[in-house]
Each structure stands twice: as C-alpha cells, then as structure tokens.
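In this view, the complex is presented without one of its protein chains, the others remaining in place.
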Amino acid sequence: METMAFIVGSDKFEKLMMSIILSRTGVAMDVETHMFFTFWGLNLLRKGKADKAKVQMPPGMRSLATWMMKRKMMKSGFKKPSEMLSELVKTGKVHLHACSTTLELFGLKKEDLIPEVEDIVGAATFLDIASDADKVLVLA
Amino acid sequence: METMAFIVGSDKFEKLMMSIILSRTGVAMDVETHMFFTFWGLNLLRKGKADKAKVQMPPGMRSLATWMMKRKMMKSGFKKPSEMLSELVKTGKVHLHACSTTLELFGLKKEDLIPEVEDIVGAATFLDIASDADKVLVLA
Partner (left out) sequence: METMAFIVGSDKFEKLMMSIILSRTGVAMDVETHMFFTFWGLNLLRKGKADKAKVQMPPGMRSLATWMMKRKMMKSGFKKPSEMLSELVKTGKVHLHACSTTLELFGLKKEDLIPEVEDIVGAATFLDIASDADKVLVLA
C-alpha cells in the first residue's frame, strides 16, 4: 500500500483521532495519506477548533465523556490533536485538503483555516486523489 | 477509476448530500456509481422522504440547522435532493439499489419507493457489485 485517502465528514473527536492514528501509522509504514475535510469535518481545520472536538454522545453526557477520553489519551502519551496534525503534515506524507463547497457554504475563508491546510479543492480533485489511492476510507 | 459503490446506511442530510455530490462528480468524470441503501438509509428512497432529510444533530438544534444548511445550499445553486437524484439516475451512470432485507424489516413494498430505484437486492448482490467496484465507500 502506497497511498490512503480519507473523507473526514464529521467534527467528532473519535473521527479526528481515527484519521490521526491511521495516518500516523501510515507515516511509520511509508504510506502517504490525503485527508479531505468536508461538511462538519471542515470545522476541524478552523483555527483553534481541532482541540475542542467533542465525542459523539448526547449533549448531557458529551462534555464529561470528552474530558475523560482526552485525559486518558494524554496519560497514554498522546499530544493535543492540533500538535499531532501539525507534526503529521511536517513529515510531508500527510496532506490536508479543505472542501471548497463546504468553505463557501459556511462562509469561511482560507485565513480562517490552520496554516497546515495544503489546498482548497473541489470534489473532482478529491475523486482524482481517491482514484489514485490504494484505499479510501470515509470517517463521517 | 471506472466504478464506485456506496453503502448508504443513514438517512441524514449530510450522508445523502455526500452520496449525491460524489456520484455527480463521478458522472462528470465518466465514473459509474452504484448506491446501496440499507437500514435507515432506505428511508431516503421512500416517496417524498429525501427532501425531508435532517442533519445529524441533537433534536433541539436539528430543525434550525437543517433549515439553514438547505437554505445555504439552495443559494449556492443546489437543487432539491429528489431532483438531483432523479437527474443522476437519468444519466444512466448512477444506480440506486434498495436493500431487500431492510425493505422486509420495515414492512415496505416496491411501490413505497421512488421510481428511480433500479432494483431491490440482497447483500450478496451488493457484494458482487462492490467486488467489481474500484472504490467502496460507507456513508452511514
């Protein structure tokens, strides 16, 4: 396997962590990963947002469950999501793509996104990337 | 890439739109798409239901968020989901398959579904289709 492509369509903490853990493992195995952030997933690329991602739970239990999950992960040696994303991009093997349609729908601009975002692309560019990838996973 | 296969297992607006946008982009790139609607996803094929799909949010915020999302999409030039599905099927490159097991579980009949549905098939037929597809995506 040489390349993976992910569609990240959710801004939930679990989906973010899956994309981080799988792409990080990919880096260690010399596998390149392209992540396409669309719909709610685009929120994760907004400045300051990745570290505020919440787990997927009903509102009443969500804050506590998120706090517990993050605390356990920190104790297990995980860094903050924003730091992990930044490190992944620095390897040159992980590419963050923002969905242009979603950006327009949400009224966002490139400067609202973290600098690690490589480009803003449409579905056609993503399908080209997905077509060349060995595996395509939807995290939504 | 010649063929994609989607498992649509959710009736949420985001999953419907992802399947529509990806398959529509596929049509423009001469890629054929097979969509297999199962579990809650089957709801999207019931007459009148696709246009009533709600976003995935807790009940208290869901109606407003759905209304806002749909309004923004209309302003961006998107048509109603039912119209987009119909246009996609008319291209001959997008195929809508309804899951026979779900149909039976929900006590539905073929005439409860929109006429654009190509056939009612089981998991074995879907796996055959998926096996031949270049990429298989789960939208659930």
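Think of it as A and B in the order they're written, each chain with its own count starting at 1.
In the analysis below, a contact is a pair of C-beta atoms (placed from the backbone, for glycine too) under 8 Å apart; a residue touches a chain by one contact, two chains touch by 3 or more.
What you are looking at is a predicted structure, and each value in this text was computed from that prediction instead of being measured.
Chemist: Thinking of the whole complex, not just what is shown, which of B:3, B:23, B:38 or B:66 touches the missing chain?
Modeler: Looking across B:3, B:23, B:38 or B:66, the contact with the absent chain belongs to B:38.
Chemist: Mind pulling the chain B residues that touch the left-out chain?
Modeler: Counting over the whole complex, chain B touches the hidden chain at residues 7, 9, 38-40, 58-59, 101, 104-105, 122-124, 127-128, 130-131, 136, 138, 140.
Chemist: For review purposes, identify every residue of chain A that touches the missing chain, sorted by number.
Modeler: Output for chain A: 1, 14-15, 17-18, 21-22, 24-26, 28-29, 31, 58, 60, 69, 72-73, 76, 134-135, 137-139.
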